[in-house]
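Excluded from the complex is one protein chain; the other protein chains are retained at their positions.
Up next, chain A:
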Amino acid sequence: MIYREAGQYRTSYLDDGQTFPIRLDRWAHWLLIAVAVLVVPFIINDYWANAILLPFLIYAIAALGLNILTGYCGQVSLGTGGFMAVGAYACYKLMTSFPDISIAIHVVLAGLITAIVGILFGLPSLRIKGFYLAVATLAAQFFLVWLFNRVPWFYNYSASGQISAPERTIFGLPVTGPETSAAVTYLFCLAFVLASAWICRNLTRGALGRKWMAIRDMDIAAEIIGVNPLHAKLTAFGVSSFFVGIAGALFFSVYLGAVEVGEAFGINKSFLVLFMIIIGGLGSILGSFLGAAFMVLLPVFLKNVLTGGLGWPTDLAAHLEFMIVGGLIVFFLIVEPHGLAQLWRLLKEKLRLWPFPH
């Protein structure tokens, strides 16, 4: 009964197009950000940071990126892992080549480099569509992992073939390397998440977003109203890879610290991020977050309940997780292709009228 929009008048077109048209939503989202920025850093510990919050934040950026490409522009990509690897290796090369420049700048530059690589691999999308494009991006995935394994220049000729992040600081506080504190790495990633989400929302609500969605929904009609398919698809690949690259850079430098490319950025990563946006909601910013949270929390939850609570063997719990995720993918694809975000939207629509049925 509190969740109402009655009496909230919008008097300009800018007001009408705002992200949270209902006042309560607006407050709730500011409150959430305030808690994330002002409260969480003081109560966070290493377990929460490493098991839940850091992976959630970083995957959320990757999911936002893939959602631009797949959810908004309709181009299925199985190359997310490969593009994350580009971000990670670009970040590593920048960190070791220019040690004096801030890590924050390196991460953004790594994103830009990934964007260029993404545009290159997006070129085939002009000729091929759907399933065939997915296979082409799959080729990108395997090629990139192979490249980073085989060319020693990328890992600075280290004996192990791994890359490991040297210590870098922000305002004198270490964010990479062995000496980091949970609160600092958390805030560092959170800053990137908030900026990414804001930029994604801005891009998708304006002219560029409409171009992408037009291409997704009906490419012939999009072309007839004046959308250049080349421009629309390549910008989608570029913007998407930018965020995926940032996610890869953070995943390597802040979260893992040391990376072996086949293990950290294999095809499994591509599928994981794709599952996030399918379960969370294709073509939805909120969906990217919900999907990332779901896929990060589910294994933790199952582990705690099944292994910790019921005393099941670890392998049985792990297999059950595969089955649940697989089942959910099928369920969502059939029953609710727009994912958790759509369920949330429906709930809110009901809530606006509650207690009346319609």
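The rule we apply is simple: a residue touches a chain if its C-beta (ideal position, glycine included) is under 8 Å from a C-beta of that chain, and two chains touch if they have at least 3 such contacts; residues count from 1.
FYI, contacts and distances are computed from a predicted model.
**Student:** Have a look at "Sulfide dehydrogenase (Flavocytochrome), cytochrome c subunit", "ABC transporter ATP-binding protein", "Lactate utilization protein B/C" or "Methylmalonyl-CoA mutase C-terminal domain-containing protein" and point out the UniProt protein name belonging to the hidden chain.
**Tutor:** The record for the missing subunit names the protein "ABC transporter ATP-binding protein".
**Student:** If the hidden chain were put back, which of A:6, A:159, A:224 or A:310 would touch it?
**Tutor:** Going through A:6, A:159, A:224 or A:310 one by one, A:224 is the residue touching the chain not shown.
**Student:** If I consider the whole complex, including the chain that's not displayed, which of A:106, A:211 or A:233 touches that chain?
**Tutor:** Touches the omitted chain: A:211.
**Student:** On chain A, what residues meet the omitted chain?
**Tutor:** On the side of chain A, residues 12-14, 17, 199, 202-203, 205-208, 210-211, 213-214, 216-218, 220-229, 235, 239, 283 touch the unshown chain.
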